[in-house]
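Pasting a structure here, questions to come.
Entry: chain A
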Amino acid sequence: MNLLAIEDVYKSYGDLEVLRGVSFVMQKGETKVLIGPSGTGKSTLLKCINRLISLDKGKIWLEGTEVTNPKTNIDMIRSTIGFVFQDFNLFAHLTALDNVRIGPMKVKKMKRREATELAMEELHRVGLEDKADAYPAELSGGQGQRVSIARALAMAPKLILFDEPTSALDPELIGEVLEVMIDLAKSGMTMLVVSHEMGFSRSVAKEVIFIEKGKIIEKGSPSQLFTAPKHKRTEEFLHKITELYG
Partner candidate 1 sequence: MANFIEFVVDSLPNLLRGTLIGLKIWIICISSGTILGILLALGRIYGNKVIYALCTIYIELFRGTPLLVQIFVIYLGLPDIGIVLTPVLSVSIAIGLNTAAYQAEYFRGAIQSVKGGQMLAARAIGMSKFKAIIYIILPQGLRIVIPQWSNEVILELKMTSLGFAVGATELMAEAKAIGFKTFRYTEVFMLAAFIYLVIVALVSTLLKILEGKARIPGLGSP
Partner candidate 2 sequence: MWEDGGCEAPSLEESDVIFQILIGELPYLLEGAGIALTLLAALLGLGFVFGIVLAILEVYGDRFSSILAAAIEFFFRGVPAIVLLFLFYYGLSSILDLSPFAAAVLALGLRSGAYQSQIFKGAFQSIASGQMLAAQTLGMSKIKAVLYIILPQAMRFAIGPWSSQFCGDLKATSFAYLVGVSELLRRGSYIVAYTYGNALTVYGFCALIYLILTRAGTMILYRLEDRLCVPGFERRGT
């Protein structure tokens, strides 16, 4: 059974169609990267997977359960999908430790001691156990995003969605976050990432999917897509990216 199945999804905002019939599947342990020009619905697609946004048409399945079905208990589904936001969205009133353990405690009803141990483990995993008592405002960008990853990990998700995780970071801080993500991918986590970071895609992505104007233009392995794209638009886009990001 596919871990994630996206079936012919459509989404419009008024007259603007951001998703026009996108479909693909993911298996457990795979990492896939979505690339494409801004505003083409990549973030929207991610948010539809955990129903933070609802689709106009189409279905999404997570391990056999239909996410898009209004009868599905969406809170339950969300607790099994991790989401890392572009601007972290760390809970501003909680320390790093609290941010990571509030999910397990309040959603999974874990006992405080267990949750704290788990949280410290995840903070350790992203290299930030010494910042456990810091507030989000006291963390650097890279640290904040890593805590946000730890927060997602603490819920033991089946799949983690990354919405341009490094776009809001200063260049020198991007590395520490990508390192964590690469480790994660190598350890077998299923990840769907929206990002321009080609180095990341090359090291761990099984497949890169190029989306433009709401449709999948091309998909293929990183080496194949980056070096020998089949479509002109893919080539143009990649050209622009390498110009900007080197």
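Some observations on this one:
The rule is simple: a residue touches a chain if its C-beta (ideal position, glycine included) is under 8 Å from a C-beta of that chain, and two chains touch if they have at least 3 such contacts; residues count from 1.
Regarding selection, all candidates are chains of the complex that A comes from, given by their letters.
Remember, it's a predicted structure, so these values are computed and weren't measured experimentally.
For chain A in this complex, the touching partner among the options 1 or 2 is candidate 1.
Listed in rising order, the residues of chain A touching candidate 1 in the complex are 50, 52, 75-83, 85, 87, 89-93, 102-103, 106-107, 135-138, 148, 151-152, 155.
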